[in-house]
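All protein chains but one are shown in place.
Note that the chains take the letters A, B and C in the order they are written out, and that residue 1 is the start of every chain.
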Amino acid sequence: MNALLTLPEIAVVALGLGLLLLDLWTPPDQKRQLGYIAVAGLGLILAATFTLHGSNPQYAFGQIYVMDGLALFFKRFFLLGALFVLVMSTDFADRFPAGIGEYYALILFALAGMMWAASANDYSLLFVAIELITISFYVLNSFRRNQADSLEAGAKYLILGALASAFLVYGIAFVYGGSGTLSFHPTGPNSTDLSLSPIFQLGLAMVLVGLGFKIAAFPFQIWAPDVYQGSPTPTTAFLAIGSKAAGFVLLLRVLFSAAPDVATHWRPWWMAVCAITILYGNLGAVPQRNVKRLLGYSSIAHAGYMLLGVAAMSAAGAAAILYYLGGYLFTLAAAFTVICLAFRKSDTGDLAGLAGLHHRSPFLAATLTLAMVSLAGIPPLAGFFGKFLLLKAVVQRGITNPAYYWLVAVALFGIVVSLYFYLNVVRAIYWSKTRTETAPIEIPRLTRFSLYGCIAGMLYLGLLPNTFLNWAQEAVKALHLN
Amino acid sequence: MAARRAPPANCPAAQSLNLELMQEFLFYFFAILTLVFGLLVVASPSRRNPAASVFFLVLTLVCLAGLFVLLHAFFLAAVQIIVYAGAVMVLFLFVIMFLNVQQESHRPRTGTRMALSVLIAGAIVALLSRALGAASASPAFPQPAVEGGTGPLGTVLFTEYVLPFEVISVLILVAIIGVVCLGKKELK
Amino acid sequence: MIGLVHYLVVSALLFGLGVLGVLLQRNLLVTYMSLELMLNAANLALVAFSRFNRGLDGQVMVFFVITVAAAEVAVGLALIVALFRRKQTVGVDDLTDMKL
Partner (left out) sequence: MSQTFPWFILFLPLGAAVLITLFTHERRELSARLSIAAVVVSFWLSVLLFTDPRAADPGLTLSVNWLNVGGLSVDFGLLLDRLSLLMLLVVTAVAGAIHIYSYEYMRSDRSFSAYFAALSFFTFAMLGVVLSDNFLQMFMFWELVGVSSYLLIGFWHDRPAAADAGKKAFLTNRVGDAGFLAGIILLWAMLGSVNFDFLAQKLAEDPRRLGAFSTVAGLLIFCGAMAKSAQVPLHVWLPDAMEGPTPVSALIHAATMVAAGVFMLCRVFFLFGATPQWPAGLTWLDGISALEVIAWIGGITALMAAVIAIQQNDIKRILAYSTLSQLGYMVMAVGLGGRTSAMYHLTTHAFFKSLLFLGAGAVIYRLHHEQDIWRMGALRHKMPLTFGTFLLATLALCGVPPLSGYFSKDALLGRAYEQNVPLFLLGLFTAALTTFYMFRLIFVAFLGRPRSPHIEEVREVPGVMVLPMLFLAVPAALLGFWAVNHYLAEQFSSIPPEPVPPWYEQVFAPFQHLPLVAFLGLGAIACGFFAAWGIYGKASKDPLPEKLGGLARAMRNRFYFDELYARIIAVTQELLADFADWFDRWILAGVGVRGAHGTTEFFARLLRLVQTGNLRTYAILFGAGVVILLYALLTR
């Protein structure tokens, strides 16, 4: 039993505990520094993960924990995402009534949950990891408890999240009932013909309800706009980046590793869910006047795009999802960091608050514009290449199954519509006249670096996709798709 | 079930039959009570007071613990009563008292919403039973054998499932921090 | 003869009651209790499967679920208390500031 495989998670949890302890002795005006410690610590852990290898899957705790390419890819992804979110939170520190130290720690614990989720090879670990994430988010969402919106977001996430969890548990129960084990890879007499067992199918479908909630796919997308809007901005960012990616890694594992036959069996429904998710997200974003809410809808749309990769059911599709997530990470981190800084005073997230941003800080305005352009999928930014790869994977399938062409058409339609509302944001920055705030924005140095990182990431993934895409392709080998 | 295993010579067959009947009776007793109390939680007769719901929930959980015993999950039955019916429900009660919620529904319930809710819940149950019906036809389920005592369960928990167990500990830590953060008195 | 299916039917009905409660109740606290009902329905199914599958995994899972549920209840109730302090209500229908 090589329990040391889970060292990255242990390190993250230890970092969180350390922060909590340090928090006790830190004077209130110095608490911001804790964030820098957390960032430094996470940076170290991220760097350390590059000593790990995922080419051969290694197992720990029986078969519960797996360390393979996919897990490693996502662990790095989550670490990087949390890094950006922590930097964001340091700018947000003065807006919390409760302690910022706890906020950092909760982010770290949620991060540990995500990393465990990436390695889950068993429904028990899947469940506890998801719950660790979800419960952390209950708190993170409502962390500004003096704000009605934050609490409302927390309550909505709480009820719907718990509802999804209940379905997840019930699903796990039936999967267990059908296969006789909690492992993703059942062995023994029951394991054959699982795709025919109605109990197993029922369980799997209910597990998918839980995961669908996490990634905000139709028909479980309903919470996303409200929660994105009301939550503190760093939480929203973490929800959009980390929580969604955790949902996707589990979805990939459950569908393609644990139940490939059933997944294929359900192919038409993936396509339908994918198409409706894309349409709902994009069309719903059209009338939005609040930038965080708009990004909430857009996150639904992006979940839909990534489901294209699931619907394609090929290695190329899965790799495209990973690639897309990479671009999405940098883009959203940039967007939310700018939103954090731009709405320092008013903090409504209303588009009008962006007016005159290019006078207050041309750099932030340009960064947000770049992020919107990337989200809209314009080359040469990351968003374009991700969409290109996803569509490519789907068209490839279309040669044998023409129904996929409809999916392509829907996705292209969504991409066109999306430009409309992303440009609304750009327009609000540069062309609005009414300015609510005029003071120039000061950008702390660390934040500036993180923004540079985001821009570099967006450009790098858009211009030189080679290296990253190779990683993604290596990673999805763990799923044994063809 | 357990009694089916080679009955000892001094134990007549009638006794095992009695045991089985007893079990059957107990199952129906607990099952029906569980469902009735469950229904009362949802549709509490005293609408104004959520404390009534808590009361029925406790009863539901206790009846469930009875079912657990029938399934030989003794440890879980104990946990169910101690943790759930004990601690969690006290928490609920405490909060209800603390908030002293008196209000409730000045607005009338809308019929459509009610009908929709019933419809959806019914549909879910129907779908579940559909799958169950299909499953019961197949003889995939062998005779029961497992005993859920503290010993065996503890062994599995601390060997095979030690990682999720430890993750749970982090989760509880998160819960503690969360409660403190959300519940602390307002800072100036 | 009481078999697996009996337990599963009870579990399914209990689950349905939970769903009904979540959809129907307008008091956040009772909504939350209904969610507990759903979790308990799942627990019953897990225990039943565990017994009939000849494995303890299901019972271990129940243990996890109970623990998680306790944590969830703690956080959820804290959140409801905070909400009540801010808005003086625990009515589900009063949380409609953000929409569209």
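Of note:
Note that contacts are C-beta pairs under 8 Å (C-beta built on N, C-alpha and C of every residue); 3 or more make two chains touch, one makes a residue touch a chain.
Everything numeric in this text was worked out from a predicted model, so none of it was measured.
Within the full complex, the chain left out of the display contacts the shown chains A, B, C.
Here one chain is not drawn; of B:127, B:162 or B:180, the residue touching it is B:127.
If you put the hidden chain back, the residue from A:105, A:294 or A:319 that touches it is A:319. Contact with the omitted chain, checked across A:66, A:129, A:205 or A:371, is made by A:205. Interface residues of chain A facing the missing partner chain: 155-156, 159-160, 163-164, 167, 198, 201-202, 205-206, 208-209, 212, 218-220, 222-223, 225-226, 266, 269, 272-273, 283-284, 286-287, 316, 319, 373, 378-380, 384, 388, 391-392, 395-396, 398-399, 402, 408-409, 412-413, 415-416, 419-420, 423, 427, 430-431, 433, 464-466, 469-470, 473.
The chain not shown here touches chain C at positions 19, 22-23, 26, 31, 92-93, 95-100. If you put the missing chain back, the residues of chain B touching it would be 113, 116-117, 120-121, 123-124, 127, 130-131.
Quick note on the criterion: only the chains that are shown with their structure count from here on.
If the chains shown are joined wherever they touch, the resulting network links each chain directly to all the rest. For this pair, chain A with chain C, the centres built from the Cα atoms lie 26 Å apart. The distance from the centre of chain B to the centre of chain C, with each centre set as the mean of the Cα atoms, comes to 9 Å.
Counting partners per residue, chain B has 128, 132, 135, 160-161, 164, 168, 171, 174-175, 178, 182 as the residues that reach two or more other chains.
The set of chain A residues touching two or more other chains comprises 124, 127-128, 131, 135, 138-139, 142, 145-146, 174.
Within the complex formed with chain C, the residues of chain A that make contact are 123-124, 127-128, 131, 135, 138-139, 142, 145-146, 148-149, 151-156, 158-159, 162-163, 165-167, 169-170, 172-174, 176-177, 180-182, 225-226, 229-230, 287-288, 293. Every residue of chain B that touches chain C in the complex is listed here, in rising order: 20, 23-24, 27, 31, 34-35, 38-39, 41-44, 50, 53-54, 57, 60-61, 64, 67-68, 70-73, 75-76, 79-80, 83-84, 87-88, 91-92, 95-96, 98-99, 101, 103-105, 107, 113-114, 116-118, 120-122, 124-125, 128-129, 132, 135-136, 141-146, 148, 152-153, 156-157, 160-161, 164-165, 168, 171-172, 174-176, 178-179, 182-183. Residues of chain C that touch chain B in their complex: 1-10, 12-21, 23-27, 29-30, 32-34, 36-37, 40, 43-44, 47-48, 50-57, 59-60, 62-64, 66-75, 77-82, 84, 89-91, 93.
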